[in-house]
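Note that one protein chain of the assembly has been removed; the remaining protein chains are unaltered in position.
And then subunit A:
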């Protein structure tokens, strides 16, 4: 929970102070680009910093993290950097031809399929190796994809959420978010190797559209995405029509309410 609070407060700082170039003191500190040197001779620089003229300077604009004497700056908007255990959602563009293909793997997962997978290992050049070795991963059926910046997806214990409003959501660490109707039976999970192509009922589609617009609203206002923030945003948006959520005034109002509720939750 404290991790969530750090991130949440840091993002609030970003929203209001990004143009200020001042350091925001709180549970998370903001460092901005090369103009912000750190004092303190004993501190070591980690990721996102460099030393110039015996001063430690941030090389990216982002949140400062201090662990004992190690100072790192985590950038706000980056390409996805994979880590072992991350969940990713994506479309198969190319596959390697290997012994697995000889076991007729291609019958199940082909190029062009949208899948969810887990990161198995990371290579030194940053490339990741994925696996779908559990039934909860695999092909994704009907649903809506929303692409956001990877830094806005909060790291949690689980990224597969069944929201009480009637839809389920997969928050990929790579920033790809998949919203789909909650399968009715317990054994039919999202994933596996068969696709369900039956028409989705209108009520489910309305919930999914509303969730999609809420996620877009949260992303535009730079709020972290996790199950609670999405749910609160959904509830705050209920009095408005689905298509109105994307209007700037309505978006601000909804996200303000969400932020307030999240603050009340911590306090």
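Quick note on the criterion: a residue touches a chain if its C-beta (ideal position, glycine included) is under 8 Å from a C-beta of that chain, and two chains touch if they have at least 3 such contacts; residues count from 1.
Just so we're on the same page, contacts and distances are computed from a predicted model.
According to its UniProt record, the chain left out of view corresponds to "Exosome component 7" among "Exosome component 7", "Vacuolar-sorting protein SNF8", "Phosphatidylinositol glycan anchor biosynthesis class T" or "FERM domain containing kindlin 3b". Across the entire complex, the residue among A:116, A:168 or A:213 in touch with the chain not shown is A:213.
Set against the missing chain, the residues A:115, A:218, A:231 or A:245 yield one that touches it, A:245. Although one chain is not drawn, its touching partners on subunit A can still be listed: residues 144, 202, 205-206, 209-210, 212-213, 216, 241-243, 245-248.
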